[in-house]
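Below, a portion of the complex is reproduced, with chain positions unchanged.
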Amino acid sequence: MARFIYADNAATTPVSKTVLEAMEPFYTQYYGNPSSLYSVGRAAKKPLEQARETVAECLGALPNEIFFTSGGSESDNWALKGVAHELAKKGKKHIITSKFEHHAILHSCEALEKEGFEVTYLDVHSDGLVRVEELEAAIREDTAIVSIMYANNEIGTIQPIAEIGAVCKKHGVIFHTDAVQAVGNVHIHVKEQNIDLLSLSGHKFHAPKGVGALYIRNGIKMPNLIDGGAQERGRRASTENVAGIVGLSVALKEACANIDERAERLIKMRDRLIDELLKIERSHINGDRVKRLPGNINMCFEGIEGESLLLSLDLKGICASSGSACTSGSLDPSHVLLAIGLPHEIAHGSLRITFSEQNTEEDVDYILEVLPNIITYLRSMSPLWEE
Amino acid sequence: MAYSEKVMDHFANPRNVGEIPDASGVGEVGNPKCGDIMRMYIKVDGDVITDVKFKTFGCGAAIATSSMATELIKGKKIEDALKLTNKAVMEALDGLPPVKVHCSVLAEQAIKAAVSDYYKKMGIDPSPLVGEIPECESCACDLH
């Protein structure tokens, strides 16, 4: 009877069984420090370099362009602050990003603004997309870096990355993309798309939390975020999280092996859920319906507040979210929904459902059985609804 | 956001939800822009609140505090209802997470607003009895 549906895969994902099995030997058997000379050290070094090759292959990069980090946030901070500080030496102190980036980017920008950098925050249109023309128009002589996320973490909209890459290349500006939500879900080729730096995080595709990577195109110089030992070819110190890195590579390989198949299945589920939920009166879908991640549904239901919707779903065994997980301590409505032009009172009533590999059509059925009733009930007790 | 069992109980099974068509007083506080609005209806007989109902648009804590507040004042004298503090509501719910304290403040204010409305309808100046009800006092949101 009591069902349990995890539908918040944009927040984090469970570690898959194959990933866990791949990791375990590195805790108790090949536990050596990969920098060590002796057998248990070498036994850890090789898989580390294989993991690097795997990740590089999945992104269309070279192995020596992949640097393992502690997650998406570190990668974002390193990319943005690194390039900014490097190019500031040449007088380039302007940064372009968008209004609906992840806080790892936005708060890094704020930190850089305090240091004297200037940041242009591009508008995001109501379809949840930035406009390449507007980006191009914002590029200046002193622009050091453009950072536009590959896919948004709340509304799942996929940005015109190749076009942005081309424009940045044309103007000689470094292009970073936060691809934390996209990696494993869409086809990425950093060379073809002219991406100079790309952030990713393992726990979004069934690898563990606390491990990520930054792709840095060969030739891009920037200071380290974490100085110390000679790990990661002297660019990111700290004894390598071998188990996590191996887990990340196994998970990524798995995810990239069947992107198309999975997308087809998830898009069917996604679209059915959206179609049905749009039948509820005064409901809205947020962001472009087509240019979005296969597993992302983000809707607003007028007259309802997000948290009470989530708690009600939780009581029925459904895990979903409203806004992003890392801001759920805050009372402000999602900056993403405000950026695409939703009024505050509607932005408060948003619901994000994100499916992964592990979800099924039965999950959609169950959500459709439960969610409309919850909305009716919450509206019946909402003083905003009658009006 | 860890809610106590009491909060979850009052969220899942809120008491006294609804409206009172011939209410003696109605009070509404909060601001939809901020994601919270609480409306409280009271029925008064003599100096006793004989019935109370609420409607709330807001988070889990807002719904639970509305529910608990109505339970705490139902059948009470008006003067006692006015003494109900947000702290008492929170204690009755076994506590709230720090960021949710203002939701309980809304509940306290909603009662005061309803009583004010009742006094006004009776032709009595509520200010000396109820005190000022500040606009969105101790609201945590930064929209001001």
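A few comments on the model shown:
By written order: A and B. Residues from 1 in each chain.
Note that in this section a residue touches a chain if its C-beta (ideal position, glycine included) is under 8 Å from a C-beta of that chain, and two chains touch if they have at least 3 such contacts.
On a predicted model such as this, the values are computed, not experimentally measured, just so you know.
Whole-complex stoichiometry, in terms of the displayed chain labels, is A x2, B x1.
Going forward, only the chains that are shown with their structure count from here on.
Between chain A and chain B the centroid-to-centroid distance comes to 40 Å (mean Cα coordinates, whole Å).
Across the interface of their complex, chain B is touched by residues 303-308, 311-312, 315, 328-333, 343-345, 348, 380-385 of chain A. Those residues of chain B that touch chain A in the shared complex are 1, 3, 8, 11-12, 14, 17-18, 28, 32-39, 54-60, 62-63, 99, 140-143.
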